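Of the protein chains in this complex, one is absent; all others appear in place.
For clarity, chains are labelled A, B and C in written order, and residue numbers in each chain start from 1.
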Amino acid sequence: MNIDPAVDEPDEPELSLLYDDFKREHLTPLWTQLNDLMPIQPTPQALPHVWRWDTLYPLAQRAGDLVPVGRGGERRAIALANPGLPGTAYASPTLWAAIQYLGPHEVAPEHRHSQNAFRFVVAGEGVWTVVNGDPVAMRRGDFLLTPGWNFHGHHNETDQPMAWIDGLDIPLVHYTDTGFFEFGSERVTDEATPDVSRSERLWSHPGLRPLSGLQDTVSSPIAAYRWEHTDAALREQLELEDEGQPATVGPGHAAIRYVNPTTGGDVLPTIRAEFHRLRAGAVTRVRREVGSSVWQVFDGTGSVRMGDQVHRLATGDLFVVPSWVPWSLTAVDQFDLFRFSDAPVVERLHFDRVQFEDAVR
Amino acid sequence: MNIDPAVDEPDEPELSLLYDDFKREHLTPLWTQLNDLMPIQPTPQALPHVWRWDTLYPLAQRAGDLVPVGRGGERRAIALANPGLPGTAYASPTLWAAIQYLGPHEVAPEHRHSQNAFRFVVAGEGVWTVVNGDPVAMRRGDFLLTPGWNFHGHHNETDQPMAWIDGLDIPLVHYTDTGFFEFGSERVTDEATPDVSRSERLWSHPGLRPLSGLQDTVSSPIAAYRWEHTDAALREQLELEDEGQPATVGPGHAAIRYVNPTTGGDVLPTIRAEFHRLRAGAVTRVRREVGSSVWQVFDGTGSVRMGDQVHRLATGDLFVVPSWVPWSLTAVDQFDLFRFSDAPVVERLHFDRVQFEDAVR
Amino acid sequence: MNIDPAVDEPDEPELSLLYDDFKREHLTPLWTQLNDLMPIQPTPQALPHVWRWDTLYPLAQRAGDLVPVGRGGERRAIALANPGLPGTAYASPTLWAAIQYLGPHEVAPEHRHSQNAFRFVVAGEGVWTVVNGDPVAMRRGDFLLTPGWNFHGHHNETDQPMAWIDGLDIPLVHYTDTGFFEFGSERVTDEATPDVSRSERLWSHPGLRPLSGLQDTVSSPIAAYRWEHTDAALREQLELEDEGQPATVGPGHAAIRYVNPTTGGDVLPTIRAEFHRLRAGAVTRVRREVGSSVWQVFDGTGSVRMGDQVHRLATGDLFVVPSWVPWSLTAVDQFDLFRFSDAPVVERLHFDRVQFEDAVR
Partner (left out) sequence: MNIDPAVDEPDEPELSLLYDDFKREHLTPLWTQLNDLMPIQPTPQALPHVWRWDTLYPLAQRAGDLVPVGRGGERRAIALANPGLPGTAYASPTLWAAIQYLGPHEVAPEHRHSQNAFRFVVAGEGVWTVVNGDPVAMRRGDFLLTPGWNFHGHHNETDQPMAWIDGLDIPLVHYTDTGFFEFGSERVTDEATPDVSRSERLWSHPGLRPLSGLQDTVSSPIAAYRWEHTDAALREQLELEDEGQPATVGPGHAAIRYVNPTTGGDVLPTIRAEFHRLRAGAVTRVRREVGSSVWQVFDGTGSVRMGDQVHRLATGDLFVVPSWVPWSLTAVDQFDLFRFSDAPVVERLHFDRVQFEDAVR
């Protein structure tokens, strides 16, 4: 977005004068910056990057010791700051990803905002997220939603700290000037600690919709997608593949998308979330897509190729794939990964494209 | 639809001559039949009626002894013939409902048709429905789909007969001349007897969609909605109501709609299916709707009021509610009922209206 | 729908007894009537048929002399009664088509009904249809809408009679028990006689939507589609074809669909309306479709083949094509035809199929 006027400095005095007049009148010529503004294909400033869980988690622990959680800062969340987007706290131009850390018996106060949020738990348990008064237990492998403008807070009921990943559309909302924020209760509004949230009791029955909930909702009404369901769905896909049935998205590659049961579409209007499982030895086709995504390894070991670089990966590691960067996954042993992306934004605005590298050659 | 020309017989000879000329030229005046054709409100020929399971089932048994199943007749199905629609085999102008009976080790051959079909099992087990090569076990409380143009057959793997309810849109399809039919294999194309169908293994995970199935489908891809899920969903609604939470559709009245997970909408383009549970003593508001529905008692005892008549009901009993007939349910003990209707047709064509009797007075 | 029990009369006494018991209990076996109920392909009772304008119009004139218009009969409309649907006044199982005749200075009183209606004017002018208080002039070539539940009446402001075609979904609404009717004012509620209706002034500007009308509507808000626009659209298509541009639906075959500007879809939820123009000598591919349609010749001469029969056609002639009957049009000179059909019903319920005869052979 930064345009260097030096590269196209006009020689002639008359032109120079014209450019000065443009500047004074808050005008900018297209012809001096066309290549930057409208490149042949996406040339993201964001870079592919890997953050290691064994670096991330200790830093979050240190923050837990030094920084209080509560009104004002609101959350002890440490964001992935893409090295190609200096001065920001953004994983990509549209996506925010952070590790959030809550010490024993701590409470993160309630608030709400236009920004859509989710949590994904790579390890631990003992925290409840309270969404509009509904306490939602957080456990390893769970995917939890806090859609825009829902009050929410977190409280740790145990003597152990707990950390998880927050994903939001903060960068997009900030850039487009579309965000509102409101403070809520200092403590969570319901301190009960049920195993299952009320939203799940109403909505998490496959193919069954309550007659009290026939109005479609913009975001999913399911507050928590539990690991046992995700795991079962992926296991069944691989077993169906073993039986010669169509079920996987590629050889040895099972995958589900988390969806809104009222529409079958994405869980949030700006964020897509998926879970992928590769058999040991499986390799995905090299693919590139318009739009960016963030992945977290949930289990197993393997590697990702992004552009020309290959990165070994282990549990908890996070990486970002900027727009149009070719990527491929390779599994050493069974390899489980969580993914989120801005695909709903790209698709709703009809900018989506996908390309497979083998198809290009 | 039957128009009696007698009632408006013209007196004058010239008019009489005109009416004769109309008839010869295949013309009919509107003014002599307006009241019949365009009544103030729906005046269905179909009548509210109850069929008793303890009458129905023995008749099906007798048919099992006397009538072979197989090519030609295709199915040993005995349809509810509404007393108000003489000469037809229709439960209502749009809905077909039948008891189907399959003796020990019998096979109903494969075929397919435009007509959309489902099965609901009020008792028994041991039959597999094979839908496009996917064997689907049938057990008490299960709701099973055979959407239009899917090959399907049934085979009984046990030494016991089994009976269940078939629901289809045969009357509507017949009336609108929209149906096609094709014979298939004499025997089912996959004689395996798994507990769970492949469709369920791929699709029956709450809020999770396989990445191999991102294309929305006209009908639900779930071949069987299992009783344990339906039962759990209803139980949770009543428990949430006990906790003071919004969950039921009315006091003491839990209900779910079976839906297509790719859209959140009805399972079939022409048929809506629901399951209702009333607490002992609960009474629903008197309600009338445009469109007809068929109910089957699954468990418990209670009664239905249709128009001015009240009918006691027991497990297996079926009743039909024609369009715009006021109805209400009363539960003696916990009362479980399956319901299907033509509501998707009425809604897609924008003829839907609902009225509550208490709201009218 | 009429089932002849004779053809499958059982021989054995036990079976005979069973069938008697079925009848007494309001039950009908499927196996005795499968072929009638679920044929291999649609076998409509409705027949292809042509009604001649030079027969129809004089009969309407005679009715004008003998039968008053007004409260009770409501409309002097004479319906096409398909010879294959005896005892009804239906052009097809779903469609009603009638010639309506209004004498000099006569008034057809206001009423409203769930049934969706349109008018098409093959000749004449001088009548205003008042739809929800908006007076709409009727002129040759105009297509006018009266969507369900809009009050409407007609009044003839001239010393000449006027006749036109009414199209409604009366048969479908009657069959499905979905209709309501309400009487309105004895006279029309606005006797003004503007050239252009208020609905057109607000809505008939190509690609422009009033900011006061951003809510989508089930039916089109345009009360009249004027002949000059239809004619121009068809003329442009043929000229574009002359210039080698893609524009026509087949060689020498221009066609438009009347649409709802708030959605781009059909003008009414149950009725599709189109206008077709064939160059002299043009012949359309032989085609068959699920669902029925009614055509009226607007101008020119030509013929229609329906099944094995060919019918010469002239201005004003009407014909009905039942479901799945192959049809083709041939133009002698430039041949203009109006068409309406139940295609929105067939498509919304996902029963649509099309087949070209040349593709089959």
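The criterion applied here is as follows: contacts are C-beta pairs under 8 Å (C-beta built on N, C-alpha and C of every residue); 3 or more make two chains touch, one makes a residue touch a chain.
It should be emphasised that the depicted structure is a prediction, and the values quoted were computed from it without experimental measurement.
S.K.: Among the chains you can see, which ones touch the chain that has been omitted?
M.R.: Hidden chain, whole complex, touched shown chains: A, C.
S.K.: Out of C:E74, C:E110, C:D169 or C:E274, point to the residue that touches the absent chain in the complete complex.
M.R.: Of the listed residues, the one touching the omitted chain is C:E274.
S.K.: Please give every residue of subunit C in contact with the chain that is not shown.
M.R.: 198, 201-212, 214, 216, 220, 222, 225, 229-230, 232-233, 236-237, 239-240, 245-249, 255-264, 267, 274
S.K.: Touching the hidden chain in the full complex, which residues of subunit A are there? Just list them.
M.R.: Interface residues of subunit A facing the absent chain: 1-3, 12, 14-15, 18, 21-22, 25-34, 37-44, 46, 49, 51, 55-56, 59, 62-63, 66-67, 72-83, 87-89, 93-94, 98, 113-115, 148, 170, 172-182, 218, 269-270, 290-292, 322-324, 342, 344-346, 348-351, 353.
Following the convention adopted for this analysis, only the chains that are shown with their structure count from here on.
S.K.: Which chain pair shows the largest tally of C-beta contacts?
M.R.: The largest set of C-beta contacts joins the chains B-C.
S.K.: For subunit B and subunit C, what's the span in angstrom between their mean Cα positions?
M.R.: 31
S.K.: For subunit C, write out the residues touching at least two other chains, lowest number first.
M.R.: There are none in subunit C.
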